[in-house]
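Take a look at the structure below.
With one protein chain removed, the remaining protein chains of the complex are shown where they sit.
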Amino acid sequence: MAEDCEELVFDTIEVAFFPRIRNELVELLGKCGLSIEEGVDTFVTCRFEGRLVGCAGLEANIVKCVAIDPLARGECISLKVVSEMIHVAHDLGHDHLFLYTRPNNISFFAGCGFYPIVEVPGLVTLMENTPIGIRSYSRSLARLRRDGATVGGIVINANPFTLGHRYLVEQAAAGCDVLHLFVVAEDASYFPYRDRFDLVREGVEGIPNLVLHPGSEYMISRATFSSYFFKEKNVVGDCFTAVDLLIFREHIAPALGITHRFVGTEPFCRTTNKYNADMKYWLQADLSGAPPVQVVEIERTEYGAVPISASEVRRLLAADDFDRIANLVPPTTLQLLATKYRTPRVSAA
Amino acid sequence: MKLRRSMLFLPGANAAMLSTAFVFKPDSIMFDLEDAVSLREKDAARMLVFHALRLPVYREMETVVRINPLSTPFGLKDLEAVVRAGVDVVRLPKTDTADDVHVLEAHVERIERECGREIGSTKLMAAIESASGVVNAVAIACSSPRLIGIALAGFDYVMDMQTERGDGTELFYARCAVLHAARYAKIDAFDVVFSDVNDDEGFLKEVDLIKRMGFDGKSLINPRQIDLLHNAYAPTQEEVDYASRVVAAAEAGERQGLGVVSLNGKMIDAPVIGHARVVLRRASASGVRQ
Partner (left out) sequence: MKIVREALAGTLESSDLLVRIAPLEDGLELVLKSEVIHQFGPHIEKVARDCLARLGVTQALVVIEDKGALDCVVAARVQTAVSRAVDEWTPDWSALS
């Protein structure tokens, strides 16, 4: 009855400050086969006669931990919880929301205004709260489409941009008619996006047939690269990167006509290494309605027999070893590091 | 005279309830913009209620809107909206003095002028929710010709009195004071809400008490309480029969231009006739008591 729903009491809490409520949330989530996520700081709670009957969590703009007490389930509770969560997210400055859900809950979230972006068949679907999000992103990409028999794509974080990146982009551009270069937009790296993007822009100057794109939430972002669902389901390994790669295959590549994805080999970083291996599977295997994208690995360039990597540059920066940094990065990167990121040395005098 | 036994509260932010509540047919329907609406939704509720008031189904029944106090940033905005939307009665919360009503009245008149509504057509109701309001009840009840009634609001009142809701003892003086003020000013008196929607027995006990005290009706928060209340206020067949004879005698007396009305050889006073008319109105609204 509508009026029973009026008895529901909603609250928004930062869970770190309320250990007692956190315990209640753990219990409620447990009843629904879920566990509390460490990154989720804000929770909307719904109580009936004091008892916690529903919750929804937010990690930045990703909705997580949505649970309704199985005994109290009613459409009115779940829709109220999700409505409240959407308003709370808006108040926190998050209008574009994402969520991961199992296939059996897609229709519920579809009724809450969420739309599927991509599905890892049988396992998980990434949804967003707008019917035109990925569509209008693809449309805006399509305006930058250039014709060619071989159209390449590269995504780099460039944290910061090195001669290794320059080499990778040059090699890739030489191998195709058009090359689309994306810079990861998520600000989770040592160097902020703005600086990383500027360094890439300056660093790739002179390379022909190149289209430089800003990154987006649809590419190696907190939303597409969430480990959330998989940790929870104990599905590790292959699926971890699937959502991100399938978005590339099913939306980004078709919009730009990308036929090949280029990637540097990665001897140091296990995450990137794994990503490269997964890339071949999710972009090439016969598992999607979208045509396959060929993955091309390019051997890293070296300096003094050691592959150049951004992590090495950051290590040298911390050690203030600018003599060696100069061998690994283009002049534009060197200048920015020296002027903006150099830690003043304590004077011996 | 309008019958006002049941005044159903509807939270102003709830679209579903606003869209369907007319089916419950209370004597008056009261859209709440105050306590039932969160701060975030004050603007949204005002807009919803503005539109609901213009629905034909609500034009057919008496509509009341509880606005926010004029001392808040919302009160005047609420008033601007609902007077223009054609609300029948504005309910002012937290009325402490007659001046509170005067301030409200001045704004209402200005808005009526601005929007071309007949001056005086917006009626008012004052809710008394404090010791000050109870002490000033007579002045409040007599403060404006627009006032159709005063209501006691229990929750804030008991807080102000440094007590809590209980068996009714805590409201005893306030009920008497509000009731006497209303009767003195010849306007309606409304009792507090009964908040435990699952306790029918407790509700009926309270209704029996306030009806015997003389209240015209009660504010309700659950539609289920409407029929219970109407039935409790319905007269017995015996009462209806007697009231019919009183009214018939009074009408006969009027026709014959007699100064004195009598029934079975006994003189009948004006208050008896007035009460008989109320009994018949209640009976015609919801039959005899089941």
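Which chain is which? They are A and B, in the order written, and residues in each are numbered from 1.
The definition used in the following text is that a contact is a pair of C-beta atoms (placed from the backbone, for glycine too) under 8 Å apart; a residue touches a chain by one contact, two chains touch by 3 or more.
All figures in this text were calculated on a predicted structure; none of them were measured in a lab.
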item: Per the touch definition above, residue among B:3, B:18 or B:127 touching the missing chain; value: B:18
item: Hidden-chain contact residue, picked from the options A:132, A:174 or A:188; value: A:132
item: Missing-chain contacts mapped onto chain B; value: 15-16, 18-20, 43-44, 47-48, 50-52, 54-55, 77, 80-81, 84-85, 115
item: Touching residues on chain A - with respect to the absent chain; value: 5, 75-76, 79-80, 82-83, 86-87, 90, 95, 111-113, 130-132
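Assume only the chains that are shown with their structure count from here on.
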item: Where chain A and chain B are represented by their mean Cα positions, the distance between them in whole Å; value: 58
